[in-house]
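Missing here: one protein chain of the complex. Every other protein chain is in place.
We just call them A and B in the order they show up, numbering each chain from 1.
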Amino acid sequence: MQALARWLAILGGVVLIAASVLTVVSGLSRWWTSQPVRGDVELVSVAAGIAVMAAMPWGTARGSHIMVDSFTGWLPASVTGFIDRFWRFIWIQAFALLAWRMALGAQEAIRNGEQTMGLLGVPYGYAVAFGAFCFGLSALLSFKDSQ
Amino acid sequence: MAPEFLTAAWGFAALLLLIALRCPIALAMLVVGAAGYVHILDHWALLNYLKQSPWHLFANYTLSVIPLFILMGALAERGGLARDLFTAAQVLVGRRPGGMPMGVIAASAAFGAVCGSSVATTATFARAALPELLRTGTAPGFATATIAAGGTLGILIPPSVILVVYAISTEQNIAKLFMAAAIPGLIATVFYLIAVWLTARLRPELSPPAPALSPTERSAALRAVLPVLGIALLVVGGIYGGVFTPTESAAVGCVLVLALGLARRTLPWPEIRAALLATAETTAMIFAILLGAEVFNAFLALSQAPDLLAVWVTEQNFPPYGVMVALLVTYLILGAVMDELAMILLTLPVFFPVITALDFGLPTEELAIWFGMLVLVVVGVGLTAPPIGLNVFVVSAIARQVPISATYRGVLPFLAMDLLRLALVLAFPSLSLILVRWLT
Partner (left out) sequence: QEQVTLRLHHFLPAVSNVHRHFLQPWAQKVAADSQNRLRVQIFPAMQLGGAPPQLYDQARDGVVDIVWTLPGYTPGRFPRLEAFELPFIGHPRAAVNVQAVQKFSEAAAAEELRETHVIAAWGHDAGVIHTKREVKRMEDLQGLRLRFPTRQAGEALRALGAAPVGMPVPQVPEALAQGVIDGAVVPWEVVPSIRLHEAVRFHTEINHNPTFYIATMLLVMNRAKYAGLPADLRAILDANSGMVAARMAAPAWDVEGPKVEETARRRGNTIFELPAEESARWAQATQPVHQAWIGAMRERNIDGGALVEQAKALIAEFSR
């Protein structure tokens, strides 16, 4: 599961690099031919969305969500450990809820044929489904952590 | 008290309580926002609202600049570009007392002109420069504090993620805000240099001079830094000159840093992979907070409390500078105990209309820019101020052998300089505005 999260994070980074290359190519193309790559703005937006979603499980697995421990520093480690497991337990619910709702959102987007606003009209339903998957994986990783 | 205020006040109280109880900030905002949303509407409204909101929040052209700048910083760090900058600084200033830490400040400033994130800048120099500082004899607490303070230059010197978020939440022009931040950013750099110099002067044992480099090493170091400076110039100049949008300049920066790393063979696949993973970690952290803030802000809007508060404050007839100082003090307190990104996301919808409704003798746009610069200063303070200084945490996460209390003691001279700079920026709005006025 951790390995899958790492793999997704790398995939997200590669998508970002691809978006950078596309942006540069589009800029050059606009310089020379006065026409950018068709739909560059919506492609970069979709790429950013995918990269952020793909980063979620890894960020969760690494426990990188920022929290504040200055008020609980005096507590024994066993107590703070218990509190942290409790919040991971809440993360499970939050991620699971997001995964469930986004799965429904993806289903509707695919059924309605919803597309981005640009000329390409990228059908983003599958990207929403990918987001639901990433949130689901984040829930599972939080679950594993809270054990 | 209006029921709206009560609802929002309970929400804030619950949020602060959860945060004090070690609840991750993103989760706290998500949970409290969702509970408030359900309280005012009902649970079906919340469930339906969540169906596509994360997607539309994340798949956003303007916000795409955040992961791109983080990626660029991570690639620059892994590709050794940060080390190049550091070595060049060593050549120029390393022989003086305090020269090495001053070199770190200068290199952080240069890196800050490329990278928009203080976390990325701090992490970069904690990895690249801390071993060098300790090796050349700088005291541990002084070294970590210098890196933590230098890291704030990542946002104080444009480009700046905090300014991007400020521009988005207040509908201001990003390019003008970046332009405005140049002079305050330069002042910050000079002040930090003075802080290091004074510390090294008063307690020379904290920072002995670094070993000398041979003439060949010197010229090699200066040659190596040229491409990095070239990229910095292109990326920042491209935004200022209106040639690139911020997203485009971040993309150009990513591609150039990657190309440079590949050409110099300093970016083999394992290094790229590490950069991508570091990018994912920071990106997940920031966007989880953005998602939590989106839900929390929807709850605040539903309660209608921010509007009412803004109206209330403007009806009190405080003198404008009184309101401004009150808001900045609030920010200093909030910034000490919470994450800065969350802080400005939460408070700007309330504070910004209050400030723009006041008369400082400035047109609205200039007032917004000036206020942005002040917010940037207090955000920088919050990044290093105890008890919750994100930069200090980042350094500590990497330099586990240095106790966090030593770092906090070390940042005190830098914090003193921050407060001096805050007073300057507050007293002289033209420091923030003169470049914008000249160049537009």
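Following the convention adopted for this analysis, a residue touches a chain if its C-beta (ideal position, glycine included) is under 8 Å from a C-beta of that chain, and two chains touch if they have at least 3 such contacts.
These figures come from a predicted structure and were not determined experimentally.
Trainee: Touching the absent chain in the whole complex: find that residue among B:A45, B:L226 or B:A263.
Mentor: Touching the chain that is not displayed is residue B:A45.
Trainee: From the list B:G11, B:G116 or B:P246, which touches the chain that is not on show?
Mentor: B:P246
Trainee: If I consider the whole complex, including the chain that's not displayed, which of B:T7, B:S53, B:S117 or B:T199 touches that chain?
Mentor: Here the residue in touch with the unshown chain is B:S53.
Trainee: Could I get the residues of chain A that touch the absent chain, sorted low to high?
Mentor: 30, 34-36, 41-42, 108, 112-119, 121
Trainee: What residues on chain B make contact with the chain left out of this view?
Mentor: 41, 44-45, 48-49, 51-53, 56-57, 60-62, 167-168, 171, 173-176, 242-247, 294-295, 297-298, 301-302
Operating definition for what follows: only the chains that are shown with their structure count from here on.
Trainee: Taking each chain's centre as its mean C-alpha position, how far apart are chain A and chain B in Å?
Mentor: From the centre of chain A to the centre of chain B is 22 Å.
Trainee: Could you pull out which chain A residues touch chain B in their complex?
Mentor: 6, 9-10, 12-14, 16-17, 19-24, 27, 41-42, 44-56, 58-60, 62, 64-72, 80, 83-84, 87, 90-91, 94, 97-98, 101-102, 104-105, 108-109, 116, 124, 127-128, 131, 135
Trainee: Show which residues of chain B lie in contact with chain A when the two form their complex.
Mentor: Residues in contact with chain A: 19-27, 30-31, 47-48, 50-52, 54-55, 58-61, 63-64, 67-68, 71, 244, 247-248, 250-252, 254-255, 258, 273, 275-277, 279-285, 287-289, 337-339, 386-388, 390.
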